[in-house]
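Let's look at chain A:
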Amino acid sequence: MPSLEIDNVKKSYDNFQALKGVSFRAEPGEFVVMVGPSGCGKSTLLRSIAGLETISSGAIRIDGRDIAHDDPSQRGVAMVFQNYALYPHMTVAQNMGFALKMAGRPKAEIDAAVQRAAQILRITEHLEKKPKALSGGQKQRVAIGRAITRSPDVFLFDEPLSNLDAALRSQMRIELGRLHAELKATMVYVTHDQTEAMTMASRIVVLNAGQIEQTGSPLELYNRPTNRFVAGFLGTPRMNFFAGRVVRQTGHSVSVQLPGVDINLELTLEGEGPGVGGEIVLGARPEALGGETGIEIAGTTAVVENLGREALVYVDAGALRTFDSESQEGYVAVHRSFQVESRFGAPTSIRLDASRLYAFGPDGRTIAFPHSL
Partner candidate 1 sequence: MLMMPRMRALVAAATLATLAGGSALAQDAVTIKMWTLDNTGYPEFIAQAAEEFKKTHPNVTIEHQTFPGDPYKTGLQVALVGSDGPDVFFNWSGDDAKRLAKDGLALDLTSYADAPGAFGTTVGSGYLDAFRYDGKLYGVPADAVSKFVFYNTAYFAEHKLEVPKTLAELGTLCKSIRAIDPNTVPMPLGNKTRWKAIHWMTMLNERELGVAGTAPDYDLSRPADALYTDAGYAKAFQDLLDLQDAGCFEEAPNATDYTVADTMFSSQASPMEFCGSWCISGFETAGFTDVGFFRLPVVDGGRGDAGANFLVPEGFQVSAKTAHPQEAVDWLSFLVSDDQAAKFVEYTKFMPSNATKIDTVEGVSPLFKALAADVATFTQGVNVLDVLLDAAVSEAYLNATVEVLNRTMTPDQAVEAIRKVALEVQAKAAS
Partner candidate 2 sequence: MNGRTRLVAIGMHLILTVWTIFVVAPIGLMLISAFKSQAEIFTKPLSLPGSLNLSAFQRAWNIGIGSFMLNSLLVTVLSVAVIITTSGLAAYVLARSEAKVMKWLYILIIASFAIPVQSVLVPLYQMVSGGHMLNSQLGIVLPYAAFGIPFTTVLFYAFFLEFPRELEEAARLDGCSRLQIFFRIVVPLSGPVVASAAIFQAVFNWNEFLLALMMLTEKSVRTLPVGIYGLTTQYSSDWPAIMAALTIATLPLLILFILAQRHFVRSLAGLGK
């Protein structure tokens, strides 16, 4: 299995820099998921790897060979498109065998490759149908099958599941995982859905505004995000952010005052703090606010999302409001591992435990992690 190396790739259109020097390396057989908000450059990067875009500078290497200026069909990559991109005038078998046909391979070889791919994807009985006669999930399988037939060095997926409904999507996630295990191929997968990233990736690349924010395994990124962007991007619901001010600093230890509520929290910084009087952002994942320890802050229930066994409660914590969060009003999201009777205005509380908080400096870098991590 070959490796894929992206080396300082830049791409600009007229006045807009879509990729500002991106580098990462996918080891052989790795399943790399690129995530980021829309417009972050993840699709541009994927399309550049495929050869559908020409990069302005940098190198794209497969097994050490720079393919950045090769013809798309010569790069040894196959791509699965968001809208399947099946040729409507060809049968499933023709769709899957088209690339080999264009490459001038003998018919027997094409048939064998198509058969093998169809078996892997369990679409053998659909081979003679036109794409129009297939369901969304079947179409997606054919699109994947078309990629498999080519036995490429690298598989590229461009948000392949976004057109499927929720149930089908989770099923396909599992199938793709199985496929990856079976083919042991190097795969690059683009999505804006962080659940897909978390569940499928062996490594996640978080892109933002044309730059890589962080790469690492899903748990690495979830537990130790290097900056506020990554911390906020991964995890549902998102991390709660509170804006605070440093009131005291001794060595790596600071006291932070949060607005409205008169509490001081002692944090242990990993690097330099912002200094006394400096702004600091505290981050708390919803599950970190529902514990038994820490400072209790009273509030009222605003919204309850009951998930059955557990619940997500949005708490109106008075003056302690989150910013940059999913709920506009600044309610604090708290995860409770038990059922909650939903009642608007019912009194409740959250607990801020300094050992379970993240802290971010004014430049967004993470300066403190929860103690357990």
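Candidates were picked such that all candidates are chains of the complex that A comes from, given by their letters.
We take it that a residue touches a chain if its C-beta (ideal position, glycine included) is under 8 Å from a C-beta of that chain, and two chains touch if they have at least 3 such contacts; residues count from 1.
Fair warning: this is a prediction, and the values are worked out from it, not measured in the lab.
Visitor: Here chain A stands alone, and the other chains of its complex are listed as 1 or 2; which of them touches it?
Guide: 2
Visitor: Enumerate the contact residues on chain A facing candidate 2 in the complex.
Guide: Spelled out, the residues of chain A in touch with candidate 2 are 47, 50-52, 72-73, 77-79, 81-89, 98-99, 102-103, 146, 150.
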